[in-house]
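A single protein chain has been omitted from the complex, and every remaining protein chain is retained in its original position.
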């Protein structure tokens, strides 16, 4: 696919500084671009790299035009405009409609004639596959599943029974949707399985990363609202409800029955204890253990940056002797009469 | 499946307060129940919700009967009794005995005629599949594997060569049992692979979560005893021995050659350093790094709850300056003569 800058400017509503007849056919990174490519500048810290770019055009904000040595496509949100240009220049290869001869589709399933069912796919009874959905090779779709239009299961995705997936949702290889939640009743020293009889309801425009798992509800459903974006290796426990446009990075773990609001962002390796509620517009930074509900929008943290090992060992030693340090401070306070009433009884046992 | 409360009471040995002829056909959550359903009350904190339930019956302890607005099934362990009722009302659909025509079973394998082998399954030579075992679609079972009666591999499970799986064990999609352990010898700057020649032995009544991995022994076996319950995304390293009825939540990582006792509970994201021993009846709370052996039953922790980011940054700054704080305390101790002998030489360099 090759387009002129003039065509791009018109299609995406950009101002254009430069020759509208220049053709581009690919996207590239700012520092590593080649003629014929489009790149972008969104982060102001990267502005010094602009001068050296070899791209044919850069998508950027109006304030950066003067520094741009090549053609500029001016946009209010350069990253978003770049994403759209990239999608246009690098379309996913179309999957032809129809059912691959090696696929096994239950006669009780209903597959839209425009859907693509790939090699070695198995589809269970009472499952419905919508228009233009792409079920990539080696996917397992059990019974009673509803897959809406334009859903794309890339390959080797498992969708267990009675799961619903909304339009345009994209699921990467190895993801498992609708596995049993981790529910047991203790009886003596044994664990007795509690049947997991709920389902999973996934909204539209969701993305689910490679090898991510989403457990079905114990009773009732696990829910991912529209626009949720999950990276790889994420665990969503049974009966969680994740609000619209919330994004989570790799290795996040959300225990059972957690409710998370809209537009939240959970960074890598965040964990959320079961049965908590997190309100809308909360950001949690990496490695944080969320062990209480969060009721106010904002940023929350719990990870400690690395140190060289020797320094770290000393600090951990200090930390582990904090009791002793507090007692020592209390002793000098008593000796000097400096103890203010606000500390009384707080910290010196 | 529909049953009367009288039938349930008889079958599960419950006291019944209410009409024995009322029929129920499903389970539900206390707050979200509908007529025709059975729910339960186990956690005393939820007792206030009892008044509002719309279930036809509640499984509960004798002490809660008076507050129950509908029929009550009285049990010593309501959660366990509820689990049994749920299993009765919501049975897993039976998988018909026989081998799916698309499955590839080695002529040297021995499959019980009552076993179910699903679509696109491949089963290697010298493998034995027991009575009523269900090998779901897309499972790979290599050679020399022993799968006992009533084992259920849901779908897309990989069982590598020479693995043994005990009766009634349930394995969820994406799990890998018997992959190579992570064993290398350093030689100059390179890593030389140490062949992993051991196996995996899994007991009866084990549950293994989606995308969980259990490495084969380097030499000798990795062992999961009866009743072990593993959630999703767990890593069990080579030559670990996990005691009976021990349960682990998602993202737990157990390094190689760790021995864990019986009835332990490891919460989400716990990690155990290699070659350690944890005794019976140990509970480890979320995010804890276990870096020394644990020899006494009890609860162990290492995770710090989240704070708002601004508070957290201040605390981390304080933590990183603990050395300085200790020196300041030592200085005032010297100035005031308050230093007790117990601190001598401990903390003031």
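General observations
Letters A and B name the chains as they come in the text, with residue numbers starting at 1 for each one.
Keep this in mind: a residue touches a chain if its C-beta (ideal position, glycine included) is under 8 Å from a C-beta of that chain, and two chains touch if they have at least 3 such contacts.
Fair warning: this is a prediction, and the values are worked out from it, not measured in the lab.
When the full complex is taken into account, the listed residue touching the unshown chain is A:336, out of A:2, A:63 or A:336.
Contact with the undisplayed chain is limited, among B:4, B:32, B:77 or B:122, to B:122. Listed for chain B, the residues touching the missing chain in the whole complex are 104, 120, 122, 138, 140, 142-143, 156, 158, 160, 174, 176, 179-180, 182, 184-187, 189-195, 197, 211, 213, 215, 219-220, 233, 235, 237, 251, 253, 255, 269, 271, 273, 284-285, 288-292, 294, 298-302, 304-305, 307, 314-315, 318-319, 321, 324-325, 328-329, 331-332, 334-336. Counting the whole complex, the residues of chain A in touch with the unshown chain are 26-29, 32, 42, 77, 79-80, 82-84, 86-87, 90, 93, 102, 118-120, 136-138, 154-156, 170, 172-174, 205, 207, 209-211, 227, 229, 231-233, 244-245, 247, 249-251, 262-263, 268-269, 286-287, 303-309, 312-313, 316, 319-320, 322-323, 325-326, 329, 332-333, 336-340, 343, 346-347.
Going forward, only the chains that are shown with their structure count from here on.
Separation between the centroids of chain A and chain B, computed from CA atoms only, is 25 Å.
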